[in-house]
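In this view, the complex is presented without one of its protein chains, the others remaining in place.
Per-chain residue numbering starts at 1, and chain names A and B are given in the order in which the chains are listed.
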Amino acid sequence: MAAKRASAPPTGSIAPAEVAHLSSLARLGLTEAELARLAAQLEVIVAAVGQLAAADISSVEATAQVGELRNVIRTDVVAPGLTAEEALGNASVTAAGFLRVPAIQ
Amino acid sequence: MSPGGESEWEAVIGLEVHAQLLTRSKMFCSCRADYLGRPPNSNTCPVCLGLPGALPVINEEGIRLTLRTALALNCEIPEFTKFDRKNYFYPDLPKGYQISQYDLPLSRHGWLEFEIDGRQVRGGITRVHLEEDTGTLHHAGEIQNSAFSLVDLNRAGVPLMEIVGEPDLRSPAEARAYLTALRQLLLYIGVNDGNMEEGSLRCDANISLRPAGTETLGVKVEIKNMNSFRSVLRALEYELVRQREVLDSGGRLSQETRGWSELEQRTVSQRSKEEAQEYRYFPEPDLPPLLISRAQVEEVRAGLPELPAARRLRFQSQYGLAEDQARLLTGRPADSEYFETVVALGVTPLLAANWQLGDLQGLCNAANLTIEKCRVSPKDLGELLQMVQSQEVNGKVAKEVLASAFESGLSPAEMIRTQGLGQVSDLAQITLMVDRALVEKAQAAADYQAGNDRALDSLVGAVMAMCKGRANAEIVGRLLRERLPRSGD
Partner (left out) sequence: MTLLAASISELSRQLRRHEFSAVELTQEALDRTHDLDPELGAFLRVTPDLALAAAAAADRRLRDDPTGASVLCGIPVAYKDVVCTQGVETTAGSQILRGFIPPYSATVVNRLSALGVVPLGKLNCDEFAMGSSNENSAYQLTRNPWDPTRVAGGSSGGSAVAVAARLACATLGSDTGGSIRLPASFSGVVGVKPTYGRVSRYGLVAFASSLDQIGPLGKTVEDAALVLTAIAGQDQRDSTSVQAPVEGFLQELRGGVRGLRLGIPREYLEVGIDPGVRAVFDRSVSALAGLGAEIREVSLPTTEFALAAYYVIAPAEASSNLARMDGVRFGPGSPAATTLRGAYEDSRHQGFGAEVRRRVTLGTYALSSGYYDAYYLRAQKVRTLVAQDFDRAFAEVDAIISPTAPTAAFPLGERTADPIAMYATDVLTIPANLAGISGISVPAGFADGLPVGLQVLGPYLGESTCLRVAQSLESELNVWDRLPPLAGAAG
């Protein structure tokens, strides 16, 4: 399981190294120049959303979903899905019915 | 090797077991859950394929089977539970996240009782939660130098139950006993088919060492890729030795994930656990949470089948069986059901037990079949044994008939009737044969009367030869002894 969440107060700033790490987590493949630009923009945005810290949330629960829906379930029945052709129809590279990706290192 | 051995280290082991659930459809869509043996990527839909715009819908049977398991493991069931997204990139994970459970799982705080070395041990269960399985990866060509991985998403979305055990296990043998008991339980309650080789039941282990008698935990190593009970035992034994050697020589262990290599019979470092995956869990916005009513919990609890330990004890008390026979008969639920069906037909329990565990099991082992899959149905065995009980056929003939029925699938009782294999118990007939035997084997008769007990066997054998072994052996023996009185009998 992931590490227990620390509760860091929003500092309103985001370091370039942090942005590189986030870009890596999200597989965005950003170049150095792009990272620098993005870091500058995010700095401003993070500062702006950081004002959330001023809200008084002491009395409320989080809303993960609006609407109070609960227990939305379906019965355990099989229904037809896609054929293999349909499933693979948009893939750029396939091999013998499989999707193909570079090997996991 | 006992934990501790000559060094002062104590093993601390916890197992994490993933069990595919025996539902008809996948966890969040209506594709078949039974994915094996199908052409690649032929068992998908927009949902499990992770296409843009697709949305998950919870399979109620997945919830029910997980609740059943949680109750069988004595867990607490909360009133509120939800799914969360576990975000990471991997080719077998089409959405780039797995729908799983993070902080509010379906159940927590249970235990599993199992036996080892004659003691009852309780292994704590941290939690049992529900998630979806990933697709499967295959390697093109040779694993070592393959440039590509091949992805099959037939398995993606199959319901997967994760059973996390507390680090209560103190030896590889204990770990194996825990896993054996857990698998047996899952089979008994009908949620999983227990097949480690095919991957429907998987086991990872966490193992660390600490000085015996202390409380703080040592550096934890995760072991993966153990595909059988034996490899779980071997991997943990190997790891125990490896860790002990490092610690004894004053070295430091890395917190890491190691894979068991069946080929090399050792664990190999896979990735440092310190660069832990950053999963960014958050509540699954596409699935409303679940409220589990106490009434629903009681309904599931009431529907729990008889559990292995209870069944074993019942077999001992109800059928008067010895503990080891009861244990063997209840090891697999299918075996116990077979036995009870036979007994229900009117066969005495001990007879049924002896034949099922002896002759029939032997035939099954040789043919690599399980009892419920072989050609001898419980009804077949039951009828045969009733004929043995009523002396309609003698034991030796019955064994031969059983072997024959095992091959042919024909009813043993039918075979006996149509082939006239029934036991001859008619006194007149037997008397005739006995008298003839006494004439033909006069020397044996004399030897017996002279005190050689074993000489009787050749006389009995002679009688049996005359009737193809179908004479009631008890009557033959009695008549022979009457004809050949000895002083001192």
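Convention: a contact is a pair of C-beta atoms (placed from the backbone, for glycine too) under 8 Å apart; a residue touches a chain by one contact, two chains touch by 3 or more.
Everything numeric here is computed off the predicted structure, so don't read it as measured data.
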Considering the full assembly, with which of the depicted chains is the omitted chain in contact? A, B
Among B:87, B:171 or B:257, which residue is in contact with the omitted chain in the full complex? B:87
Interface with the undisplayed chain - residues on chain A: 2-10, 14, 18-19, 22-23, 25-30, 34, 38, 41-42, 44-46, 48-55, 57, 60-67, 69, 72, 74, 82, 86-93, 99, 101-105
Tell me which stretches of chain B touch the chain missing from the display. 46, 49-58, 85, 87, 89, 91, 94-97, 147, 149, 151, 278, 280-282, 285-288
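By definition in this document, only the chains that are shown with their structure count from here on.
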Flag every residue of chain A that touches chain B in the complex, lowest number first. 1-3, 25, 27, 64-65, 67, 69-79, 81-84, 87-88, 95-104
Please output the residues of chain B touching chain A within their complex, sorted ascending. 23-25, 29-32, 39-46, 48-49, 57-63, 82, 89-91, 102, 137-140, 146-153, 276-281, 283, 285, 287-291
